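Every protein chain but one is kept in place in this view of the complex.
Letters A and B mark the chains as written, and numbering starts fresh at 1 in each.
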Amino acid sequence: MILHILNRAPGTSLVYRDALAGMGPEDRLLLIEDGVLGALPAQVRHFTPVLDRLFALREDLAARGLEGHCDATVQVVDVDGFVELTEEADKTVSWF
Amino acid sequence: MESQDAPRGDLLVILRHPPHGTSWLRDGLDAALVAAAFGQSVSLLFQGDGVLALHPGQGSGALGQKGTAATLEMLGMYDIEALFVDADALARLELAADALMLSAEPVDATRTAAMIAAHRLVLVF
Partner (left out) sequence: MASTEIHRYLRVGERRIALDPEGYLVDLDDWAPEVATALAAEEGRTLSDEHWEIITVLRDFYARFEMAPAMRPLVKAVGQALGPDKGRSLHLMKLFPDSPAKVAARLAGLPKPANCL
């Protein structure tokens, strides 16, 4: 399993498309920084192929007043959860 | 995942930024050169607007800043021969794969995941 990390919002940058294309069937996607905008119900459709493997960082949501506004399919993790995801992964790939 | 068909290597550097606007492209090439200088097998994937790095006829910047074309010409001296270019990005910019300054193998998006899986380390710039 590879952990892909995305820090750009789907409304700002098309990098999310290349990130999705780069994901294997077991890989996970973690949204951080501006990437967490993709976790909103109005945006999450961009991540349809990986909804069962989509994570968002709690601290970045909270800083933007977005904690509790995520789509129900998104798994919210804190920084410790981020570390665990990293430990479970064979490697990480950062998209920006 | 047909990763056994994918090009393998120690390091895959994905270059997503065009020349001149930022230092991302140069930084990515530097990372590739350092790894190659220490004997690692390095593959490059030019993706998104990063495919413009392969466009012929580049020059120096408006203030005389060095471009990256000379560095690309040098890749062969560092034995970096595995060059791949995002076919969709070429099409979006209406660039022809056979008119690039270096020979790079066009790959479509369905092969990216296998390429990433087949390299020990992946760096995106």
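Keep this in mind: a residue touches a chain if its C-beta (ideal position, glycine included) is under 8 Å from a C-beta of that chain, and two chains touch if they have at least 3 such contacts.
Note that the structure is a prediction, hence the values are computed from the model and not measured.
Undergrad: I'd like to know which visible chains would be in contact with the absent chain if the whole complex were considered.
TA: The chain that is not shown is in contact with B.
Undergrad: Can you say which of B:L15, B:L33 or B:L90 touches the chain missing from this structure?
TA: Residue touching the chain left out of view: B:L33.
Undergrad: For chain B, enumerate the residues touching the unshown chain of the complex.
TA: 30, 33-34, 36-37, 39, 66, 70-71, 73-74, 77-79
The rule is short, and it goes like this: only the chains that are shown with their structure count from here on.
Undergrad: Over in the complex, which chain B residues touch chain A? Could you list them?
TA: 1, 16, 47-48, 86, 109-110, 112-114, 116-117, 120-122, 124
Undergrad: Provide the residue numbers of chain A that touch chain B in the complex, in ascending order.
TA: Going through chain A, the ones touching chain B are 2, 14-15, 17-18, 21-25, 27, 91, 93-96.
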